[in-house]
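For this view, one protein chain was removed and the others were kept in their places.
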Amino acid sequence: MLRLIRQFATILATMRAAIAVAASAEGHRMPAASDLRRLGISEADYRAIHI
Amino acid sequence: MKRGRDTAALFIAAGLAVVGAVVLWDSARLADLGGYSGLGPASVPRVVGFGLLGLALWTVIAALRGEFPERPAQNPAPVLWIVAGLAAQLMLLHAAGFSIATGILFAFTARGFGKRNMALSLSVGIALSFAVWCVFSQLLMLHLPAGPIEQLIFRRG
């Protein structure tokens, strides 16, 4: 049960990070490092993309 | 990334408060014919107006706490070039016709994006706008204002 809740929390947190990164991308801003990390995106690689 | 007080955001809050106040002021002079529903034409604007006032307050708090994201550095000159281009187009549209007015917008925008050769971009812009005018006003029947150039080629009103 506890594991289920924890998994659910992880999914929600990943979702939140994806939404935050999407919002930053839309506004041409650099997303927060913690959000990128949660999604497994390397910050340096993201910075290299010409947005 | 907490920073200090955000003055620009305080201006936004003031702007929101003004818009909210205008909406409320306008709704006050409407005759509220609620009818059966109890909701008249002024009801929704009232909710929106108070909502904007509330958001203005929230913005003040966020601004004082420095919660707005950092703003990207901006060069004012290119922005002003494009705004000037749009303003010139809207003022010249009926006097000079679509092609010249839009050609000027085209050249000003190109200037804003760093193209300095205005003579070139102006002629490209006017030629392109004229081609667009021909296609859209003659083939697709849109009403695009005609000026000296358009009247020279198509001798009609």
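We call the chains A and B, going by the order they appear; numbering starts again at 1 in every chain.
Just so it is clear, a contact is a pair of C-beta atoms (placed from the backbone, for glycine too) under 8 Å apart; a residue touches a chain by one contact, two chains touch by 3 or more.
Going forward, contacts and distances are computed from a predicted model.
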Given the choices "Cytochrome bc1 complex cytochrome c subunit", "EboA domain-containing protein", "Aldehyde dehydrogenase family protein" or "Tripartite tricarboxylate transporter permease", state the protein name listed in UniProt for the chain not shown.
"Tripartite tricarboxylate transporter permease"
Check the whole complex and report which displayed chains the hidden chain contacts.
A, B
Subunit B residues touching the omitted chain (full complex)
8-9, 12, 16, 19-20, 22-23, 26-27, 30-31, 33-41, 44-45, 48-49, 51-52, 55, 58-59, 62, 67-69, 71-76, 78-79, 81-83, 85-87, 89-91, 93-94, 98, 102, 105-107, 109-115, 121, 124-125, 128-129, 132, 136, 140-145
In the full complex, which bits of subunit A touch the chain not displayed? Write them out.
12-29, 32, 34, 38-42, 45-46, 48-51
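Just so we're on the same page, only the chains that are shown with their structure count from here on.
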Distance between chain centroids, defined by C-alpha means - subunit A, subunit B (Å):
33
Interface with subunit A, subunit B side, in the complex: residues 69-70, 72
Parts of subunit A lying in touch with subunit B, wherever the complex brings them together:
27-29
